[in-house]
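Every protein chain of the complex appears in place save one, which is left out.
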Amino acid sequence: MNFTYSEKVEAWREKLIQFMEEVVYPNEKVFKEQLDAQPDRFADIPPIMEEMKEKAKKAGLWNLFLPDSEYGSGLTNLEYAPLCEIMGRSPIAPEVFNCAAPDTGNMEVLVRYGTKEQQDKWLKPLLEGKIRSTFCMTEPQVASSDATNIEADIKKDGDQYVINGRKWWSSGAGDPRCEILIFMGKTDVNAQRHRQQSMILVPLNTPGVQVERMLPVFGYDEAPHGHAEITFDNVRVPAKNILVGEGEGFAIAQGRLGPGRIHHCMRIIGAAERALEVLCKRVEERKTFGKQLSEQGVIREWIANSRIEIEQARLLVLKAADMMDKVGNKEARKEIAMIKVVAPNMALKVIDRAIQSLGAAGVSEDFPVANQYAGIRTLRLADGPDEVHRQAVAKLELGEQASLRENNCLYN
Amino acid sequence: MNFTYSEKVEAWREKLIQFMEEVVYPNEKVFKEQLDAQPDRFADIPPIMEEMKEKAKKAGLWNLFLPDSEYGSGLTNLEYAPLCEIMGRSPIAPEVFNCAAPDTGNMEVLVRYGTKEQQDKWLKPLLEGKIRSTFCMTEPQVASSDATNIEADIKKDGDQYVINGRKWWSSGAGDPRCEILIFMGKTDVNAQRHRQQSMILVPLNTPGVQVERMLPVFGYDEAPHGHAEITFDNVRVPAKNILVGEGEGFAIAQGRLGPGRIHHCMRIIGAAERALEVLCKRVEERKTFGKQLSEQGVIREWIANSRIEIEQARLLVLKAADMMDKVGNKEARKEIAMIKVVAPNMALKVIDRAIQSLGAAGVSEDFPVANQYAGIRTLRLADGPDEVHRQAVAKLELGEQASLRENNCLYN
Amino acid sequence: MNFTYSEKVEAWREKLIQFMEEVVYPNEKVFKEQLDAQPDRFADIPPIMEEMKEKAKKAGLWNLFLPDSEYGSGLTNLEYAPLCEIMGRSPIAPEVFNCAAPDTGNMEVLVRYGTKEQQDKWLKPLLEGKIRSTFCMTEPQVASSDATNIEADIKKDGDQYVINGRKWWSSGAGDPRCEILIFMGKTDVNAQRHRQQSMILVPLNTPGVQVERMLPVFGYDEAPHGHAEITFDNVRVPAKNILVGEGEGFAIAQGRLGPGRIHHCMRIIGAAERALEVLCKRVEERKTFGKQLSEQGVIREWIANSRIEIEQARLLVLKAADMMDKVGNKEARKEIAMIKVVAPNMALKVIDRAIQSLGAAGVSEDFPVANQYAGIRTLRLADGPDEVHRQAVAKLELGEQASLRENNCLYN
Partner (left out) sequence: MNFTYSEKVEAWREKLIQFMEEVVYPNEKVFKEQLDAQPDRFADIPPIMEEMKEKAKKAGLWNLFLPDSEYGSGLTNLEYAPLCEIMGRSPIAPEVFNCAAPDTGNMEVLVRYGTKEQQDKWLKPLLEGKIRSTFCMTEPQVASSDATNIEADIKKDGDQYVINGRKWWSSGAGDPRCEILIFMGKTDVNAQRHRQQSMILVPLNTPGVQVERMLPVFGYDEAPHGHAEITFDNVRVPAKNILVGEGEGFAIAQGRLGPGRIHHCMRIIGAAERALEVLCKRVEERKTFGKQLSEQGVIREWIANSRIEIEQARLLVLKAADMMDKVGNKEARKEIAMIKVVAPNMALKVIDRAIQSLGAAGVSEDFPVANQYAGIRTLRLADGPDEVHRQAVAKLELGEQASLRENNCLYN
């Protein structure tokens, strides 16, 4: 639990901050303008994005998320955390550095579980930022917070698998560069609960794959990536597209979700920091009833509470990251569950205060906060709702306390 | 404080509920589809709206909001409250019954403060639902929660007034039927604080009036009404367009805001009720970990707390309405301030729980709740942010307690 | 739901307020001093109490709680509510007016379910304030929030019942005037869940009844009444002491708890009002950093929120009272459950703010607030913890919504 940034990390941070200030922040508006100017917001990628990506790649600020040192930066979770936080400050930043969800999770899956052939075909272009990907797990008809509820079907038929089902909230599927998806479905409903599921690679252009609609998030289309509802109607892919093997889907999902969750949390910290900056700046600029807003006691309480909540959330994220590095994702699952609850709820509070401090401007497009709010609100649901994570924390806590009591380590 | 619905009110309620179920609810989807099908979402009104309005007018469910019995229904605030609540259940309902903001407030201003000529020209078509209107008070450059901050300028020039300024959050200005606006600006910056402001009627098509952009609320455009940013560049209107006279703007605003605020609160109760219904229905339909969601203790707490919060908010709204009827808006200002804080905050909590119970569907367009959330979030800012109302309540409370202490009515 | 005080109620209120100001408040300190001067705080009643009771009886301010008009005032719950609230302002007031728990509940039980003989022997002296009583239901060994958990035993033996068990939180048992208790136990563990329990009258001086200790509430002994832990060791009472008959205990408990709960809630409103007064007075008297505390925005938020929360809680209590009067305690059980959650939680928030505004004085004996806090904290547990009431509200709500959906009355 040494949270002091190492020299190595400090060097990355400096480089990254400078890049953000020189390249990313000034182009947020450009990105938005280019996007708004498109007749179809999902048809093209604002050109500024590829320009920024080229610069980032040249600067070596590329694939920092990937712990594996052959393909990625080889940073530990603890090292990556402060960098990911900085990227989280801008909604367009993660992609600039090829560190955007769901590609990061999909790349990790391919690094860990992909065959050489799968890696050559899909991992490489993803690592190069040439293509994008999506992940098809959640289904509209069932409560997906319980992964065993999944109804989608994957059937072996000779040397092919035939896929049927309806998925939604497949993020990034609206992106014209999205070429590959990882599909989770059941290969054997009679296997034991956590061996029924499998994951398989499906190119987006396979016949039978139909993007039915793009789903809005509080009115935002999140173009050009977006969140899709996709139907799979007798979609056929080669049997070799399966990941690891039949029945491995649940295990892969578990492995994928740990890092995915913590990356979200790291980015959320950055978003909250930015919202607090927006708040602090604004309240210095406005007056009501003869007083600077920044002199109002109530607003000062917002600022203090925001700072307090951000600091605590960051420390817990760092602790979880450190545990993932040292004892592994499974042993760190309690900490991961905790930050999955803490980070979005913290940020929503901070952002809501920022909105309130901005007045009506806060709910508009003139400041990043309303969009942040909507995006982070979904993270109280995505990858498991708060409630499921809290129950998980409690179950682990009760277990630990019971075994401590057996060992007489507690006195009450 | 007799909150039992009178027979008269019960009759109106029955009629209204039936109309909602037969005409309004089934057409929510139709309205959305017609709107989405338009090439420009602000160019036309989905035809279903005028059809529904015709039906409502025929059914006598028209202008119920207006206490004045010559023009309106003659209902008291207390009588209107349960009816307005029902309308608040559907985002398209208030307009169907010609009870939508900001027209209602503007009509009240014209009834109370308009000259015969002003009434003939603008009030009548508004009462008939032929035209719509907007209200231009908030400005982007200053904190408008303090009305004395207003910078817009209204200058007498012969028998005309010349108007300059920039306004925003002029709701309904996107509507193609919007023909008239009420503008608030300063006629005399040297007068005393609350006598500097005046209100004046400005036809939307007056040269110099320029809708600069429509403002999104979170990601919603709120078409076809929308919220506009409007510039006024040497806009000239006849001097007789002034309301009451120079220096009366602040007083008119105060008179306008009381009923406006309580109408919002009444509608919010209805929106919260509907969100709770959505929640209750959903949790009966979904299962996780082998249990109906409706059997989960945590979700039952949400339901109980929602019911508790809604009931309390409704009772306070009814109390405020009753006081407005009996002692007038000014004497009821503490109660109005209280409900202005209570209602939106209550509803946001209820709606947020509904979102959470729905999973990712909750933030999408498939349920009304995300849109409700965004809309009601703005009501923690519109007509004064929570903080200003709380300070007002506290000031009044401190004053009341001080005078009670002087009269030895308290013992501590 | 007519919450306007009738002339009759206004007359009672005036009389009661005057009595409080003339007799009760000035003697709070006297009561405390007399109590503190006693060598054994449970041995005697401070003489001022009986003096005040005499005055109240003479003034006709006596047994106002009792709806039954033969014995009591004949006030409805709605009429009694504002009077009970006033009594709740002072911890010593309820007894002064013979309206203190648990006597009130016990008297109601005797009025409703007692035989003539039982009434003559126990109800009369209780109504006259000659003796006091206690109620023995909660047990230390089981979670009493589920009444079916009760383990105490009542066995018929000839024309006697033999009673065994351990009870605690028998309030008022420390009072030297306490002569009778109502005991709840099981007469038949094989009967159906809600027919196993019976209630029986037990004189405190029956052999085998042993007050083991007085239980502190936080650090308060609550003398001279107090809360006792009592053991019953082969206690024998005449069979005619049973209330109604064997198996009626659960039903009687339900009947007893409704009014008991609402009385608590009414008193809590009064306590919260007083705490808010303490707060408002104090913040006008103290300065920090060159400013009156009452000018601090944060403190004004406390005041506003307190007023808002008190108003809402009071209205809900009045609604529940009105429903109890009109549709009966059973039909009003949802409302009773709601206020049982709302009132103490509201008051604890208000009182906590008062404590905070007082600085260290707030936790001491110099102000009533710390003692109020402790007392009202117990009411989140007594008569069922919050959680049980919330689950009850949710269950009723889910049922109502389901039947509305069946009748097509909801649209979602």
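We call the chains A, B and C, going by the order they appear; numbering starts again at 1 in every chain.
By our rule, contacts are C-beta pairs under 8 Å (C-beta built on N, C-alpha and C of every residue); 3 or more make two chains touch, one makes a residue touch a chain.
As the structure is a computational prediction, the values presented were derived from the model and not from experiment.
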*May I ask which residue of A:20, A:49, A:84 or A:382 touches the chain that does not appear here?*
A:20
*Check each of A:180, A:237, A:316 or A:363 against the chain that is not shown and name the one that touches it.*
A:316
*Where the complex has a chain not shown, which of C:115, C:145 or C:254 is the residue touching it?*
C:145
*Among C:59, C:162, C:298 or C:402, residue touching the chain not depicted*: C:298
*Residue ranges of chain C at the interface with the undisplayed chain*: 138, 140, 142-146, 149, 168-169, 215-221, 286-289, 293, 296, 298-299, 355-356, 359-365, 370-371, 373-374, 377-378, 380-382, 385-388
*asked:* Residue by residue, what part of chain B touches the chain that was omitted?
replied: 296-299, 301
_I need the residue numbers on chain A that touch the omitted chain, in ascending order._
1-4, 17, 20-21, 25, 274, 276-278, 280-281, 284, 294, 297, 299-301, 303-305, 307-308, 311-313, 315-316, 319, 334, 338, 341-342, 387, 389-395, 397-398, 401-402, 405, 408-412
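What we mean here is this: only the chains that are shown with their structure count from here on.
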*Just how far, in Å, is the C-alpha centre of chain C from the one of chain A?*
52
*Would you please write down the residue numbers of chain B that are in contact with two or more other chains?*
299, 387
